[in-house]
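Here the complex is missing a single protein chain, while all its other protein chains stay put.
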Amino acid sequence: MLIECPWCGPRDETEFHYGGQAHVSYPDDPSVLTDEQWARYLFYRDNPQGRFAERWCHGSACRRWFNAVRDTRTHQIVATYRTGESAPVT
Amino acid sequence: MDNEFRLANAGRIDRDRPIPFVFDGTEYLGYAGDTLASALLANGVHQVSRGVHSCRPRGILASGVTEPCALVQVEEPFDEPTLAATTVEVCAGLRARGLSGKGALTSRPDPARYDTMYAHADVLVVGGGPTGLLAALTAARAGARVMLLDDQSELGGDLLAETAPLEGRPPIAWVSGVCAELAGCQDVTVLPRTTAFGYYDDNYVVACERRTDHLGTAAPERTSRQRMWCIRARAVVLATGAHERSVAFSDNDRPGVMLAAAARTYLHRYGVLPGRRVVVFTTNDGAYQAAIDLAGAGVPVTALADARPEVPDDLAKACAAADIEVLAGHVVAGTRGDARISGACLAELRDGRLQGHREVDCDTVLVSGGWNPAVHLFSQAGGGLRYDSQLAAFVPARARQRVFVGGAARGAVTLADCLADGARIGAQASRTVGLSADAAPMPAVLQRTPTPSTALWLVPDPSGDYRRHYVDLARDATVADIVRATDAGLRSVEHVKRYTTVGTGHEQGKTSGVLATGVVATILGVDPAELGTTTFRPPYTPVTFAALAGTDRGALHDPVRVTALHDWHVAAGAMFENVGQWKRPWYYPRPGEDMAAAVWRECVAARRSVAMMDASTLGKIDVQGRDAAEFLDRVYTTMMSTLRVGRIRYGLMCRADGMVFDDGTVIRLADNHFLLTTTTGNAAAVLDWLEEWLQTEWPHLRVYLTSVTEHWSTVALVGPRSRTVLRRLAGDLALDNASFPFMAWRDATLAGTTARVCRISFSGELAFEINVPWRHAQRIWTELCDAGADLGITPYGTETMHVLRAEKGYPIIGQDTDGTVTPQDLGLDWAVSKKKRDFIGKRSFSRPDTARGDRKHLVGLLPVDPDLLLPEGCQLVADAELPAPPVPMLGHVTSSYRSPALGRTFALALVEAGRHRVGRRIHAVVDDRPVPVIVTDPVFYDKEGARRDG
Amino acid sequence: MTAEAASTPVRRRPADRTGSPLEGYVDRFAALAAATRGAVGVTELPAFAHLALRADPQADVGDILGGPLPPPGHVIGESPLTLGLGPDEWLVLAPDGTQTPLTRALHRVIGANGAVVDVSGQRTVVELSGPWCRTVLAKGCAIDLHPRSFTTDQCAQTLIARAQVILLARSGDPSALWLLPRASFARYVADWLLDAALEYQT
Partner (left out) sequence: MTAQDTADAVPELPATLWRDPEPKRGYDVVIVGGGGHGLATAYYLARNHGITDVAVVDKGWLAGGNMARNTTIIRSNYLLDASAGIYEHAMKLWEGLADDLDCPILFSQRGVLNLAHSPQDVREGVRRVNANRLNGIDAEWLDPRQALEICPILNISPDVRYPVLGATYQPRAGIARHDYVAWGFARAADRLGVDLIQDCEVTGIEVDSGRVTGVSTTRGLLTARKVALCAAGHSSVLAEMAGLRLPVQSHPLQALVSELLEPVHPTVVMSNAVHVYVSQAHKGELVMGAGIDQYNSYAQRGGLHVIQRQLAAALELFPIFARAHVLRTWGGIVDVTPDASAILGLTPIDGLYLNCGWGTGGFKATPGAGWCYADTIANGVPHPLAAPLTLERFATGALVDEHGAAAVAH
């Protein structure tokens, strides 16, 4: 894959590492969660067949994390966007 | 007689460069420009190999990468298994033998070099035939960066075997003109002998260039034998042509059966006659020209059987003029002969039945069952296919990447259509990358409208015996095998492929795949469109392991990371240990010492006098920013914000699941400035981990992380006399306990070099870690050596470090822990803050399983026999007698050493409810025998820390 | 191990040594230049001051660095030379010995809204030159090194074979490049370059 880093431009996939589902926030106060709720945060992630908002890190270059919407059936990246922004497409 | 089938003047071989070669032990003569197949045919060698199961003689069916049976093992200049004779260029020193399906690997080390080249193109054109040439020319004229790849030794594709004039000239003259123009363009790269074999995501096309094989024994040593081209293209033009296929008829595997277009290639490109007396069998217009050309070369063509009930008028007339009898509605029903065809049986095909059998003598049957567009790369790129019933073939339907297919690869049949495609898609491709492009003008060419071919897959057999109707010559699979598969209940072509192995040979079904689909469709009475093809997967043609491995071999397989002191360690005779990518000194044996003796000596020096270690591989991260302390509180289990400037604290990091991830020290340099150390192997992972939290969870925190791992070289100076040595270099730096206490740091000038000195200890002894920039490391190290020489200062390696720390019960993350150990399991509750509201991992500690009191704890073990060194990794059980398996296990030994300080062996272990067993006897299973050990506290040496604080 | 011993560079007495990561490669680099008749040149440059700078991109450092902070992938200045590595990250190369004053000057502007770290030992600077040097690099570098695509005053962080590097195109020799591997990877990168350049030896 060729991945468009928001800072460095399009680069080969080998320069990046994958961070799984995007937009999963750390709970405000983990201590109030049940074990089941905490397990949801720790271990449960979406795994869609189709478009997936996910995280990547340009580890071999600028070390910045960013998000991408990618189709898991075709590997086509529909959009990349910065951490903290919401997905421009769904 | 040499080259008895070679024509005197035809072909593109270089008659001035004869090349002797050996096949199956006999020497023959070929010429530069020959393939092994053309040279063998020229010398009248038609049988090349035998069937993998049937052991029937097999010849040469095709002329390029589709060859299913003429497999050879090349033995000289260097062994290579399983090559098609049609793809091996005759070269100096070539020796080969025929193969019956299986190649051989030899243990001779391959001396050749292999490399990789990354390339970028606006327009990548795959295939240098008429379509590809015109596409490349169009793109080049538009100013595109163009790459043109072709798998043959020279460009031209089918034009190399074409005689009809192009622009009133021989086609090859037109090819030369285009090539010359391309060669003159600055940003055009033309690569012959280069096969694009993989089409990956985002127009990433991978090709293998064969650079030296054709030079044989004269190949230059320094040039890579094969080069992997990894090409990222903005647009791709696929002009990959089409593959002629055979028809399943009885005994269609004998030497002498050849694809019609291959015969034309042998005739025109290599000047070789495929035989002396020919019968042609076709389902389409394509084979007529082969018949006419052979007749023109003086070869009698006994008959041309066209399975179509009506034959095109113009072709029939041309055949008549060449004295070729055309039999409409006829097929070849079978062949006879042994090592070579001696005759064929012709019959009329009417309403699916054969009648009027007629035997004719011939030594060659040319067959054309239609053409399969070479859609392999298109399909790999995610493109969809559809079945074209006019062509009886699968053709490209919808593309998923920016790819344009033209010429025979999309089903074009005539040269005029191929050229028109090339110009059109060359311009399209250029325009998609933002260039204004005009299609290059079409060369004038004879126009002819083809007649549709007929879909004939299988010639029916009156007796119903299909055991010699071959579908896949590479796998010796027949129509009878396919019938057996469908009779067993299989309907999917994927199942049939797996049941019969059709299409799994070295040519991956290029001649057999679509034919098998057609045969299954015929048997089941369905349309081939319903069945589809099996999936096309990389590589398009076989690629050597070595080409894919490239230069990542031997010393370059993975980077060797070294410290600034590496040369010193080498000169000192150190043995090295791989720690991740680092080479670390393991121990420094003196002459006559084994590892145990060296480590014993190094340990004694550290405990009794002074020793030093290169600790530069520790990861180091500079942390700055006004929220730095807050950030560290969140990522360490330990409280860091209360650390005073000038002081150092041990820190432990967990993953969110509560399992220990890394440990190290934290130095507070200023209010908003810290320096962290990490374990050697985890340095990159820790930095990534911290950045991940900072950037994705807490972007509002003002914190900046910078790796300074290599900037600082670190020397650990250890032992009761370390202060003495340091004092000799430290000038007026106060080193007494009050001025420079344990877990403090000071900036200093040591022997004229600016250094940061940390008073920390991973050995339990009085110790200092001296940090200097990389370029000063050698000097400070040798200064320390000199300053401590009279005290017997001793360099030590990682093994001694491990012994010293284990005597103190300090765990090594990754050795005494795996990914299932919590800080509490390690007995490091003191490093887990109770005051902080939250930190990464905290919530997980209270999960039911994580909070159990009887988890595995890190404890010490003392074997009852003080000389017994427990193997690391041995398992622990309760009793002296082993019950029948499965035996309940209590844990395992994580570290085990001989201790000079203790005068005996000892170990660390993770033991179920270990802290509750201290003082009790359990058993370690050594060589399947339980031996008694006593569970102890993990701190074996100087429990009070008096030496460390000394 | 023998592989280790074979790659041990020529030993010099400590007093003669610069302590640079590739000091032992001087002879091999010279031999390469000779054998390729200048088609591929590899040289380790003398030490620089390297400062890692983290700051707001609008930070007013023009007086110190000779211009506004460049965006990622771009370079400004000569001495100091400032490379844009990320949205808020730069590497400043300056004459060795200027670390302390330069750090102080930058700190005064940046204050608490950033960081300045002396990383002079973290990487070394290797200059590649000669008409074939970009081709040699393309054997292990996936980014487009065509002189039109990667040109004067551009920089990139990327991989060369299996090592992370900073790449920098300098003015002057249009084909020449600077390569900044981390010090611990420098020998690997040098070995890889020497191997990749082998075919250009005559």
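Residue numbering begins at 1 within each chain, and the chains themselves are lettered A, B and C in the order written.
To be clear about the criterion, a residue touches a chain if its C-beta (ideal position, glycine included) is under 8 Å from a C-beta of that chain, and two chains touch if they have at least 3 such contacts.
Just so it is clear, the structure is predicted and the values come from calculations on it, not from any experiment.
> Which residue from B:355, B:449, B:492 or B:739 sits in contact with the chain not drawn here?
Once the missing chain is taken into account, the touching residue is B:492.
> Given the contact definition stated above, which residue among B:451, B:544 or B:724 touches the chain not shown here?
Of all options in B:451, B:544 or B:724, contact with the hidden chain holds for B:544.
> Write down which of B:313, B:736, B:849 or B:944 is the residue touching the left-out chain.
Answer from the full complex: B:849 touches the omitted chain.
> For the chain not shown, which residue from B:444, B:685 or B:902 touches it across the whole complex?
Of the candidates B:444, B:685 or B:902, B:685 is in touch with the missing chain.
> I need the residue numbers on chain B that touch the omitted chain, in ascending order.
52-53, 78-82, 101-107, 109-110, 112, 198, 200-201, 204, 206, 228, 230, 484, 487-492, 494-495, 498-499, 501, 504, 506, 508, 535, 537-539, 542-546, 548-550, 552-555, 557-558, 560, 577-580, 657-659, 679-682, 685, 812-815, 817-820, 844, 847-850, 871-875, 877, 882, 884-887, 889, 892, 894, 925, 928
> List every residue of chain A that touches the chain not included in the displayed model.
So the residues of chain A touching the missing chain come out as 1, 13-14, 17-18, 20, 35-36, 38-39, 42-49, 52, 54, 70, 72-75.
Simple rule for what comes next: only the chains that are shown with their structure count from here on.
> Suppose each chain is reduced to the average of its Cα coordinates; what separation in Å results between chain A and chain C?
Averaging C-alpha atoms per chain gives centres 32 Å apart.
> Could you state the distance in Å from the CA-based centre of chain A to that of chain B?
Inter-chain centre distance comes to 26 Å.
> Hey, what residues on chain B touch two or more of the other chains?
232
> If a residue has to touch 2 or more other chains to count, which residues of chain A qualify?
12, 63-64
> So in the complex, which bits of chain B are touching chain C?
Against chain C, chain B makes touches at 113, 115-120, 145, 220, 222-224, 230, 232, 551-552, 555-556, 558-564, 567, 570-571, 576, 582-583, 622, 624-626, 672, 702, 704, 706-713, 773-779, 782.
> How about chain A: which of its residues touch chain B in the complex?
Touching chain B: residues 1-2, 12, 17, 19, 25-26, 29-31, 33, 35, 38, 41-42, 55, 57, 59, 63-65, 74-76, 83-84 of chain A.
> For a test of understanding, state which residues of chain A touch chain C in their complex under the given definition.
7-9, 11-12, 14-15, 60-64
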